[in-house]
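The complex appears here without one of its protein chains, the remainder shown in place.
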Amino acid sequence: MALEIRGVTKRFGALVANDGISLSVAEGEILALLGENGAGKTTLMNILFGHYVADEGEMLVDGRALPPGDTGAAIAAGVGMVHQHFALADNMTVLENITLGTEKLWSWRSDTAAARARIVEMAEAYGLTVDPDRRVDELSIGERQRVEILKALYRDARILILDEPTSVLTPQESDRLFDTLKAMVAQGLSIIFITHKLHEILAVSDRVTVLRRGAVVGTVATVDADRESLAEMMVGRKVARPRAEHLDPGRAVIELDAVSVAGPRGGNPVLDRVSLTVREREIVGLAGVAGNGQSALAALLSGTLAPSAGTVTLDGEPVRRFTAREFIIRRVGRIPEDRHATGVVGDLAVWENLISERLRETPLWRWGRIIDFAACKAYARRLVEQFDIRGAGIDGATRLMSGGNMQKLILARVLDRSPRFILASQPIRGLDEGAIAAVHQRLLDAKRDGAGVLVISEDLDEILSIADRVVVIHAGRTSPSLDIGDADARRLGLMMAGDLQHGAGAMAS
Amino acid sequence: MDLIEVFLTAGFWAAMIRIACPLILGTLGELICERAGVLNLGIEGIMTAGAMAGWMWVYQGGDLWGGVVFAAVVGASLGLIHAGFTVYLGLSQHVAGIGLTMFASAMSFFTFRMMLPSSTTPPKIQGFQQVRIPGVSDLPFLGDAFLNHTPLTYATFLAVPAVMYVLYRTPLGLAVRMAGENPVAVEAQGIDVLAVRCGAVMAGSALMAIGGAYLTMSAFDAFYFGMINGRGWICVALVIFASWRPGKALLGALLFAGLDALQVRAQQFAGGAIPYQFFLMLPYVLSIAAMVVMARRARYPKALLVPYRRGERH
Partner (left out) sequence: MTLEPREHTPLWLVVMAPVAAVVASLVLCSVLILWTGQPVLKAYGLLLGGAFGSSFGIAETLTRSTPLILTGLAVAVAFRAKFWNIGAEGQLYCGALAATWLGTGMISLPPILMIPLLFVGGAVAGGVALLLPVFLKVRLKVDEVVTTLLLNFVILLLVSFLLEGPWKDPMSLGWPQAAPIVDEGVLPVLLAKSRLHLGLLVGLAAAILIWAAMRWSIWGYEIRAVGLNPQAAGFAGIPVNLTMLRVAMLSGGLAGMAGVGEVAGLKGYLTLDLSPGFGYAGIAVAMLANLHPIGVILSAVFLAGIYVGADSMSRAVNIPTYIADVLVASSVLAVLVSLMLVRFRVRFR
């Protein structure tokens, strides 16, 4: 066995993140590690890679035990890791990112010429072309992933771990990645492929180990597996995500007409003449690879960024003041991309976060200035009950909540105002199946109640399951909208790669 | 004498070099810390302690270079305290730095008083003397302006290319810069981020302390209370002005020192028409102006002020 993990257990306080996990990978094999968010996959890999130290258990590479908590030793033993959130320094070159730590720290000079030659050679061998002298922030997401893989290969990795590698790629790019991975195992490398996407497992892996709530549920050969059985192993019950039902859309709740946002220092515009309409009783999905202008569009529709050109019309009235307050007052419900950084103030109590968009409103505030503790807490108690928010109690610190409950808190804050338009950025990122179903159900309910919803997501499965129409964003431009019936992963993938007019013949409305 | 003629006197340029040296050392030191991701507001106190340590070493009969080394050791030790607080414990870099400045200054003054319980005029030491380089120092103008300085001055100017080389041409420098940009990337390559940061803060603090020692050993030849007089804070501003680049830091410090030297001479021309306090304000006002000018273009290290905790996902 190239790698063997025996009985690894890791606890964080009361939480058991890994519970006696054992698995193994042979030389020339791709093992898929399947599990929902929060099942303990990433924790396990962080232990293997020395970022955490396990409470129990051991790890063997080629039969030799790996010292715990020593990243350097893991690398030296031939373990390489491609992190989901790339471990790259944006302001520095590809070469610098790859060679960091490969030479003796205290040597007097670094041999960049030899390193450059070796990178180019390896890049060609595996079809991972990338210019070693470009700065990382000039690279596309796909190219950055290649740098991450090259980083591992440059250090002679024999066992490559990829953590959710396709979450940032288009379907076509994913296929290309799979080809690269197959070429690698053909040369004797071993690969652990962490994912929660079933079709990828069936496409690329030899065996599957399924994790649930920190423990191994089972290991099966991929040839013997199918989607339904794997899904049930992963979640522990029949999976049923709520599906969209078609309703007749009403008036437009938000209209963007040729909206642009200028880039920093006169660079390319972040948003380039975007036109987009969302109507009552419909969910529009915005698909695209990360970093193509989604963040700017979300900020714009949250009221935290003003456009440099074009008009935004809310409920028939043009928006003149782009402030968060204005958007809240005009009944825009905003679900931010990053719950921890933008959604809540983690060190404030749950009730304090629940009232944060209702400042100065009676009866929560007397005379609009003095807080009425009793009224606020009663209000918070009602929302906690109504939206089934668990974890901390209304007086507990919000940072202690799980991602799912934090998202429910934000949903409660947003939906209690009966919004006309809801902006949901990556609403299910990092959530487990139960929470995903709850979030989607809430959005579908809001749609039935008459709201228009824009879901910005990098997860095509999400968009295909709940949207009525799809718009694709690439390099700050948006495609014409596509009826969900005309959209499939392949076609959207081509559009996400830049062919925005692909399928323009099938324009809806 | 016209103000323009000032630029034609060797004395002006020599004064500029002298004023620049402590600023160069302090700015380089702060730059190294910040490149690794740690703001070091202990600089004012570390420079005070360095000034005190260097002076004390020589006053007690030690040799000059020994004094420089001793100041550096004191600076590095104070840097270790700062690193312990900000790197290992992840405390607020602002607050820890201010606390360190208070601590280092108070300790320096206490020690000074312990050694000289009742002296009102600070005793002089025999500091570094000017070294004439045979041949070139006798050049008219150039010799007196640029080639007739103390060994510590020459060493200061050599420190700039040395820091540049280490930061940009060695694996260690790469690790330091990367630690300030994205510590996760450093950890992922098997390097101990905390050790890199700690080392950078210690090295930077040692340079700051030598900058302080320059004042007592190569400029005033004595230790006064309040002799640093905001120079540390000016260095923090200069780092921003220099966009975190050693070469620009040198330029910034020289420009700044030139204006300071000019200011002293301009006071004489003003002949009391403009009160001297306004000339003394200039360095501080200029520092603020320098930060304002560079603010929009500043490309600060991305992980500056962000503590790194192993295994934390954000």
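As written, the chain order gives the labels A and B, with residue 1 at the start of each chain.
The criterion applied here is as follows: contacts are C-beta pairs under 8 Å (C-beta built on N, C-alpha and C of every residue); 3 or more make two chains touch, one makes a residue touch a chain.
None of these values were measured; they are calculated from a predicted model.
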{"item": "Of A:Ser140, A:Ser356 or A:Ser465, the one touching the omitted chain in the full complex", "value": "A:Ser356"}
{"item": "Selected from B:Arg132, B:Arg169, B:Arg245 or B:Arg310 as touching the chain missing from the view", "value": "B:Arg310"}
{"item": "Contact with the hidden chain (one of B:Gly61, B:Pro117, B:Gly135 or B:Gly271)", "value": "B:Pro117"}
{"item": "Residue among A:Ser260, A:Thr342, A:Ser402 or A:Ser465 that touches the chain left out of view", "value": "A:Thr342"}
{"item": "Which residue of B:Leu80, B:Ile98, B:Leu139 or B:Ala270 touches the chain not shown here", "value": "B:Ile98"}
{"item": "Interface with the undisplayed chain - residues on subunit A", "value": "12-13, 53, 69, 302, 304, 323-325, 327-328, 334, 336, 341-348, 352, 356-357, 359-360, 365, 368-371, 399-400"}
{"item": "Touch list for subunit B against the chain that is not drawn", "value": "41, 81, 85, 88-92, 94-96, 98-100, 102-103, 105-107, 109-110, 113-114, 117, 229-230, 233-234, 236-237, 240, 275, 277-278, 280-281, 284-285, 287-288, 291-292, 295-296, 298, 309-311"}
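The definition used in the following text is that only the chains that are shown with their structure count from here on.
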{"item": "CA centroid of subunit A to CA centroid of subunit B, Å", "value": "44"}
{"item": "Complex contact set, residues of subunit B against subunit A", "value": "169-172, 174-175, 177-178, 181-182, 184-191, 299, 301-302, 310-311, 313-314"}
{"item": "Complex contact set, residues of subunit A against subunit B", "value": "46, 49-52, 71-76, 81, 83, 85, 87-92, 96-97, 99-110, 151, 340"}
